[in-house]
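As you look at this complex, bear in mind that one protein chain is not there, while each of the others sits in place.
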Amino acid sequence: MGLLEVNDVNKAFGGLKALDHINLSVNEGSVHAIIGPNGAGKSTLLNCLIGRLVPDSGTVTFNGRSLVGVKPYEINQIGVSRVFQTPEIFGELTLLENVMIPALAHRDGTFRLDAWHRMDHEAEIRDRAEAGLADVGLAEKSDMVANSLSRGDKRRLELAMCLTQDPKLLLLDEPTAGMARHDTNRTIDLLKEISERRNQTMVVIEHDMHVVFSLAHYVTVMAQGGVIVEDKPENIKGNPKVQEAYLGGAHL
Amino acid sequence: APHLFVRRASAADYLNAPTGSTVTLGFNVPQTGPYADEGADELRAYQLAVEHLNGDGDGGMLNTMKPTALKGNGVLGKKVEFVTGDTQTKSDAARASAKRMIEKDGAVMITGGSSSGVAIAVQSLCQEAGVIFMAGLTHSNDTTGKDKRANGFRHFFNAYMSGAALAPVLEKAYGADRRAYHLTADYTWGWTQEESIKNSTENIGWETVETVRTPLGAGDFSQYITPVLNSGADVLILNHYGKDMVNSLTQAVQFGLKDKQANGKNFEIVVPLYSELMAQGAGEAVKGIFGSANWDWKLKNPGTEAFVKSFGQKYGQPPSQAAQTCYVQTLLYADACERAGTFNPCAVISELEGFEFDGLGNGPTLYRAADHQCFKKVLVVKGNENPTNQYDLLEIVEEVPVEQVMYDPSIFGGELGSCNPGV
Amino acid sequence: MDQILLQILNGLDKGGAYALIALGLTLIFGTLGVVNFAHGALFMLGAFCAVGLYQLLTLEMVSIDPNNMTPWGTPAEIRQPYIEAWFGEAGSTMLNFAVPLSILVAIPIMLVIGIVMERGLVKHFYRRPHAEQILVTFGLAIVLQEIIKVWFGANPIPIPAPEAVSGSADIGSWFGFAENAISYPWWRLVYLLFSVAVICAVFAFLQFTTFGMVVRAGMADRETVGLLGIDIDKRFTIMFGIAAVVAGLAGVMYTPILPPDYHMGMDFLVLSFVVVVVGGMGSLTGAVAAGFLLGILQSFASMTEIKSIFPGIDQIIIYLVAVAILLVRPRGLMGRKGVMEG
Amino acid sequence: MDFLDKDNLQNDLILIAIFAVAILTMPIWLEPFGASYPDLMQKFAIFGIFATGFNILFGLTGYLSFGHAAFLGVGSYTAVWSFKLLGMNPIPALIAAVIIAGVFALVIGFLSLRRTGIYFSILTLAFAQMCYNLAYSVLTPITNGETGLRVLRSDPRIFDGNGSDTGPLVASLFGIEMTGMAGFYFCAVVLILVSWLAIMIFRSPFGLMLKAVKTNQNRMGYTGLNTRPYALAAFVISGMYAGLAGALMCITDPLAGAERMQWTASGEVVLMTILGGAGTLMGPMLGAALIKYFENIFSAFNEQTLEHVFSFMPEGMRDATVSLAGLFVGEGWHLTLGLMFMIVVIFLPGGIIEGLRRLAKAVFGRKRPEQSHAARDDAAQTAR
Partner (left out) sequence: MTTTDTLERPGTKTPEGAPFLIVRDIHAYYGESYIVQGVSFEVRKGEILALLGRNGAGKTSTLRSVARVGTPDLKQGEIWLEDAPVHKMKAHEAARHGIALVPEDRRIIAGLSVEENLDLAQIAPPIGWSKERIFELFPRLGERRRQEGVTLSGGEQQMLAVARALARDVKLFLLDEPYEGLAPVIVQEIERTLEQIKEIGLTTVIVEQNAIAALHLADRAIILDMGQVVFDGSAREVLDNPELREQYLAV
């Protein structure tokens, strides 16, 4: 059984079936890409995994534990971290603070009234956060306020925040969108390294096929709320269904 | 800073003993909030009193007061100065302001206030601090009843006296067979007034249908007035003051209560405690409505005439009863100091206790020693049907003799305690 | 029975007043997103438009009366309103209709006040934190209040309703109840009708023109609306002007019910915020519904029968209901998502 | 990331030391401002505590409570009841007030924090107004209504009520009466202690989490943090500060009135905090002092004092000046207050502290070599 098991999940918005009998299994240590046309339901699926949405029916189990109806913070605490399509960061805090927060959450759990501690004694957390920023190439901006970052940098910040948590499962919703090619390549390398070094399990949504094919062990193709193909990347490229629904004549 | 300690530790045997050629009094009145106009009139009176005490102006009631030890050269030869402060009609603010006067400005006496809550709060402060408090406008029975203090004095009348004075007049005007409905401001003063009026009207045979408490500052009283319409009552008694009274009375009239018939009689409205400013605010609505007052500028006696003259000439308008009581309190205090030969509160208190005087506008008056309450005639007034000028809003119906409003000091309980000179 | 009918009527009337007072606030607060603590002051200024006009109309010709002296020894004065001196009968009629006439006066005045306030002050605060909006508008409210106090004094000033509608109507007899069983002041009925009319007019303006949508969009994202060629500033100004007029009219019409004084705005401020928020931010319908709901509940809570079961209920009913509604419904009765939730 | 500097604790200690000296020497340096009398200085300290506590909630988490006066009131009533029942020692009164205010805050906060933004504000407002209205009327047996709750000679006062009892009924700590200067020093010491606590909170991981609550609650959730207990803890802590302030008011002056709970009182602490600078360490205290100064000193001016002030002018000019100035002081002090509110927000966005920072910048140029820690932290806060 995989680390993450999605079983027959449905989700509708009014009349619109955003998720239609979805099944998905992600094995520990694998990088699983989800691709599909816009509006296919990819982000909605991730929303169901992290507790932002509750599926109308079906089961989601992570590490043998059901995630349906569990609060987002609890899901995160058991090891699921997500990068969003539109960056969710602490806009008014500095980059370092942004990354220290997940580091603290990772160490201390969901709530701790440590009002008598001092941040300046938290050297370990700080090192961890700085390392995280360095990983994504934001080290020298660590004192900037997050809101003043350019868009691509916000993305990277969010990635750093997720990585400092050492999640068991990392969900990435278009992590390289808006990133310069150069940084996209760096991000690919980073994710690859993490995947190999830590044996990190990841689910990646991407429209950039370069990223998908460099990273993924498996690819699931979604369209109109359903899964149309699930296979190894090499087999996906040539699949006519995928060509039609998704790739068009795109330069790969 | 150091002088703070110096002052405290000065050789005198009472707090804030004036050392130079001046003596400082503290006038603590509402300058903001709904009672600001009332406070402004009180302040005018205080300034006038200071002027007169220092021998400026025409002397006002200094000339009519009997007996008097005042000479018009200040008090005990010291020129009177004053400090002012804003009570905001809140106990906290009033106490803060009074403390400033005592701690910073060295006031030996505090006077003023426009609400019983404030008066009681400041009175007990003065008691603890060790200065005299001469209450201004405060009508609750508690001020000289269960919350009386040795250092505190009240010239104004109270709810009990209002009831005692009003009842017979009401009986005469509306008969003994009446059913009354009370709307009462839901706080201490309202309750004591409701109780007093209820008792005295029941004594003349009226029945109390209902007593309803209304929140302070309700603004719109319609939801309390509508139930009156069909309650079987034929008199509405409004135990409200200030803005609340202006609103409730205006609205009661709008609901047609004044033109209504009930139990075969004309429906009537009574406002036990009246003031000129309220009458102004309520406009037309006050016409023909009975109430009581401590004093009115139209009274015919030398004190009143002298006071109205100097006030009118200085400010171009007649004084309100608030102004009168504040003015008189200042003179009474100064006179007592003069007689005691010192500002020491304990000496002043014993001069004021049991002091009998006349010529201050209310006829012969007694400062009763047992509760520090003045006893004098009480006026029953009525909204003037045909005012001849803009100040002529209330018409004096009767001057009720003091015997009729006298009561046993023990009925309200409370304990004066002993005088506190503050050191 | 008649008692209940009367309380319902009274509740409706109160509700109309609450709704009207809250309406002006919801335009600025719920729609433009400005926490406007000066709303009460606008309401008060409206009322003082009526006071001003009334005093203007009753401006008196003062002449010295040679035969009389005041008790304080200065010569007495004879006073006659100019308006009567000049126009006779017609003058008295104008005086009688001072309050309705004030509406005509108040509309341009309040419009100008609203526009000046927006252009001169509030404009710079749209993007500032709500806290600073509170501070600046509260400061403004105090200043306006104090100016009025210096000019008109602190005491309430009574303004009569036109004679024709100053008494009370025997509504019961219209519906076949006993005579005088249900009587209600005419002016309050007028007020109720007036509220309904103004509410409808504002609704029509915002629903049947794109104006409302544009303003909503501008509040969500001014920049983008600007990129679409829309001068959002101008629309905000107009909106503010309208809101000031609505607030002012509510004040004008309230004068015969409550003699206005400089402090009346503050007394209504909290109430109008509660009504708007209970109705739900950004929803005019919500504000109106909440106004009526709270008015009726307040009316009933004041009945002696109910007070004897829950003492003090009439004093807290509004807050109690507000708490209950906000705990059950996250955005009040019908608030829009995302408006002032952060 | 200034709070991670190595010498940081030391910086904070210096800061609090300077602060302590400034507070304790207030009687000296406030003299020229006419504000060096005990009652006003007590108010500075007490409202400083109130505003500092409020700032822990509002400045850090962004939750704008409009009902904090309720906790102040609860603290006051508790303190007076402690006097009445236990005796005039301030310590049990303080402890009881903080605990009871904390309990109230826990309940009200628990319910109110189910909502955010304006809905939260109105919930807190509604709770506080209910407390006020009930305290004023129905609960008079407990609160003594309008008159305010006082200590009476007839009260049991278990620990010191017996024996000859003629002294004034004021709180006293080991025989030192807590009125006048002694009362001020007592408040000042408490203020210094709780300011230190506030600094600790600002610098702690907990404080960082509170700032995170303000910026993005969603992200907090997806980062594994439960925002509610954080917000609730901040609410309760600030409620306890309010309770403490309320108790101190009664310790220096044993009377508790209902109007302390009215919405205007809640509004006042909001104004104090914003005026000084929300989210800054020292701003709220400054705002509190400024408002109290206006309330007590400006309202006390009258024509007579003004004439003293302007006595150097020729007569005609003096009269004109006095009557003009008279508009702004005495009964016109509210006008000055309103103008000050407007001027501060318009010209010093972010409050007085931010204004001072800009001033410092203008004077000392861009690069300030050694800036105090607090100023930097404050600047970072207000820049947001």
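Lettered A, B, C and D in written order, each chain numbered from 1.
Note that a residue touches a chain if its C-beta (ideal position, glycine included) is under 8 Å from a C-beta of that chain, and two chains touch if they have at least 3 such contacts.
Predicted, not measured: the structure shown is a model, and the values here were computed from it.
Undergrad: For the full complex, can you list every visible chain touched by the one that's not shown?
TA: Among the chains that are shown, those touched by the missing chain are A, C.
Undergrad: Which of these, A:T59, A:T86 or A:N199, touches the one chain of the complex that we don't see?
TA: A:T86
Undergrad: Pick from C:L101, C:L206, C:I232 or C:L269: which residue touches the chain that isn't shown?
TA: Only one of C:L101, C:L206, C:I232 or C:L269 touches the chain omitted from view, namely C:I232.
Undergrad: Determine which one of A:M179, A:V203, A:A216 or A:I236 touches the chain that has been left out.
TA: Answering carefully, the residue with contact to the hidden chain is A:M179.
Undergrad: Please pick, from C:V150, C:A217 or C:I238, the residue that touches the omitted chain in the full complex.
TA: Only one listed residue reaches the unshown chain, and that is C:A217.
Undergrad: Quickly run down the residues of chain A that touch the omitted chain.
TA: So the residues of chain A touching the unseen chain are 13, 35-40, 42-44, 85-86, 148-153, 174, 177-185, 207, 209, 245-251.
Undergrad: Would you write out the residues of chain C that touch the absent chain, in ascending order?
TA: So the residues of chain C touching the unseen chain are 210, 213-214, 216-217, 220-221, 223-232, 282, 336-339.
Heads up, the rule we're going with is that only the chains that are shown with their structure count from here on.
Undergrad: List the centre-to-centre spacing of chain A and chain D in whole Å, with centres computed as mean CA coordinates.
TA: 45
Undergrad: For chain A and chain B, let me know how many angstrom lie between their CA-based centres, rounded off.
TA: 75
Undergrad: Hunt down the residues of chain C that sit against at least two other chains at once, touch-wise.
TA: Touching at least two other chains: 315.
Undergrad: Going through chain D residue by residue, note those that touch at least 2 other chains and give them in order.
TA: Within chain D, the residues that touch at least two other chains are 133, 137, 334.
Undergrad: For this structure, give each pair of chains that are touching.
TA: By the stated definition, chains touch in these pairs: A-D, B-C, B-D, C-D.
Undergrad: Mind listing the chain D positions that touch chain A in their complex?
TA: 1, 3-6, 8-9, 197, 200-201, 203-209, 211-212, 214-216, 218-227, 229-230, 233, 237, 383-384
Undergrad: How about chain D: which of its residues touch chain C in the complex?
TA: Within the complex, chain D touches chain C at residues 58, 62, 64, 111, 114-119, 121-123, 125-127, 129-130, 133-134, 137-138, 263-264, 267, 270-271, 273-275, 278, 327, 332, 334-335, 337-342, 344-346, 349.
Undergrad: Which chain B residues qualify as touching chain D in the complex?
TA: Chain B reaches chain D through residues 1, 4-5, 8, 31-32, 36, 39-40, 43, 81-86, 90-93, 95-97, 99-100, 103-104, 115-117, 120-121, 124-125, 127-128, 142, 147, 186-189, 213, 215-216, 415, 417-418, 420.
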